[in-house]
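Note that this complex is displayed minus one protein chain, with the remaining chains in position.
Note that the chains are named A and B in the order they appear, and that numbering of residues resets to 1 at the start of each chain.
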Amino acid sequence: MAFLELDACTLSFGGLTAVRDVSLAVDPGELVGVIGPNGAGKTTVFNLITGVYAPDRGTIRLNGQRIDGLAPHRITQRGIARTFQGIRLFPTMSAFDNVAVGYSPRAGHLLDAVLGTPRAAETRSRIGAECDALLKLFDLTERRDDAARTLSYGAQRRLEIARALATGPKVLLLDEPAAGTTPHEKTELMQRIRWLRDHFGLGILIIEHDMRMIMEMCERITVLDHGEVIAGGAPAAIRADARVIEAYLGPEQT
Amino acid sequence: MDQLAQQLVNGLAWGSIYALIALGYTMVYGVLRLINFAHGDVYMVGAMSAFYLAHALGFAAAPSLPGFVIVMALSMVVCALLGALIERAAYRPLRRQPRWAMLTTAIGVSMLLEFGGQAVFGADPKFFPQLIESAPAFRIAGAVVTNIDLLIFTVSLLLMLGLRWFVYRTRAGMALRAVSVNVDAAALMGINVDTIIAMTFMIGSALAAAAGAMVGLRNPKIEPLMGLMPGIKAFVAAVLGGIGNFPGAVAGGLLMGVSETLVAAYISSTYRDAVAFVILIAVLLVRPTGLFGSVTVEKV
Partner (left out) sequence: MSGLAFMVRRNAPLALVLVGLGLLGVGLDRWLNAYYLQIVVLIGINIILAVSLNLINGITGQFSLGHAGFLAIGAYVSAATTRFAGLSSEAALPVALLAGGGAAAVAGLAVGIPTLRLRGDYLAIATLGFGEIIRVVILNTEAVGGARGMGGIPILAGFGSVYACAALCLVMIWRLVYSPRGTAFFAIREDEVAAAAMGIDTTRYKILAFTVGAFWAGLAGGLLAHFIGYLHTNSFTFLRSVEIVVMVVLGGLGSLTGCALAAAILTILPELLRFGAEYRMVIYSLLLIAIMLTRPSGLMGGREISWRSWSSTPAR
């Protein structure tokens, strides 16, 4: 059984079935891509995993335990972190503080802070150091004290990933991390993602539209269309799959 | 049983007033997502301007129905202009700011109208001229419906039907509905959003003015703070019906009027004002979208 496993999940909004019978698996150290045309349900799958929605049918398990139906913050505490399709940073907070938020649930007790105990001081310096380390990892040290909304687009995308990492996840969900970035930034991003996988042993699930990135980085790819899984497997197989081609390019005209 | 019917008539009369004011709240919330705190005070200005107009135009000395109608219509114009002014000066500059900014400004405008009213009109109550002498019009189920109450019902109904015709049968009304659903998309379709919003304020304020003038006729004691409680009650009525929903505002207003009248009659008159707050809390906790409102889900 895989570390993160979706089993035949279905979700409907009123009369519209957004996701139907979707199964997915990710293990630590794996890079799995999720692709499909717009509206295929990719972000919805992310929202199911992270607890924004609960599936109408089917189960989601993390390390054998069911997480479907749990509140989002509980799921994050169990080790799943995400970035958002439209960047959702904390706009007026500094880059440093954005990352610090990721650590906050595990940052000691508020009572210690109020009383000014030595434990509080130790927590402050420890977490401060970890935040700075993460910022350095993502080339954001220079922008440490700048408000998140003043950062360049590429920097914001990097900050979102840094913030997600601060939560100490075992599985990382990246929703279109390369959207709107330059080719140079994309190459850097690919290197960074691979490095994260190797260094932290993370399982990484990526939604992307850039086919080159997906084909180069991912070991496995799952293809969604109209809420259903239409193909899954190694990049080479996906590239040649007739249904995938049809989903993206339309049916063959004869 | 006679008493119940009479109370119902009273309740519906007040309910019609609340409905007219509630429509203004709901319209503005629909296009701006703003709770216009100052709206209840526009209703007060409506009553006050009707008062002064009645005296200035000589109708106070020579009461008549047409006289009242003219006075009411003119005060509607006055308040429409006031509404447009408020929107242009106090709310439009803040459209791109966080929500609490416009809300706080609305509170400021409300305070300005109240305290300004006290300074300009004098804090003492005035007595609205008896432009129509109250007389029983007919009896129904043992209750007496006066000519004034009949006027209130008729005028309210006509205004509401007129609004409905406007919103659903004219292009401007369609534009209003479009702006209520999605401001940016409406702008992209070529709708002049600024004009539509200004128009919304003008219509809402005119309705409030009509309510104010009619209240002056029914309960002649008017003063600068008279908009406070009816404003809150009408707002609760709008929330009860589903904020942004026009029929809901009307239903909410009537329900509010009837329930508070019945509570005052059968339980205790000191709790009359509390009814609004109880309904408010109940609605917000049980069904925040109101009776007829629809739930909007945030896309993640």
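Some notes on this structure:
In this section, a contact is a pair of C-beta atoms (placed from the backbone, for glycine too) under 8 Å apart; a residue touches a chain by one contact, two chains touch by 3 or more.
Being a predicted model, the structure only gives us computed values, none of them experimental.
Taking the complete complex into account, B:Leu112 is the one of B:Leu112, B:Val167, B:Ala265 or B:Leu291 that touches the chain left out.
Per the touch definition above, the residue from A:Pro105, A:Gly180, A:Gly201 or A:Gly233 contacting the chain not shown is A:Pro105. Along subunit A, the points of touch with the absent chain fall at residues 50, 52, 71-73, 76-77, 81-82, 84, 88-94, 96-97, 100-105, 107-110, 113-121, 123-124, 127-128, 144-147, 163-164, 166-167. The chain not displayed touches subunit B at residues 29, 33-35, 90, 93-94, 97-101, 103-105, 107-109, 111-112, 115-116, 118-119, 123, 235, 239, 270, 273-274, 277-278, 280-281, 284-285, 288, 298, 300.
Quick note on the criterion: only the chains that are shown with their structure count from here on.
Chain centres here are Cα averages; for subunit A and subunit B they lie 49 Å apart. Remark: subunit B residues 300 touch subunit A in the complex. Of all the residues in subunit A, the ones that touch subunit B in their complex are 43, 47, 52, 84.
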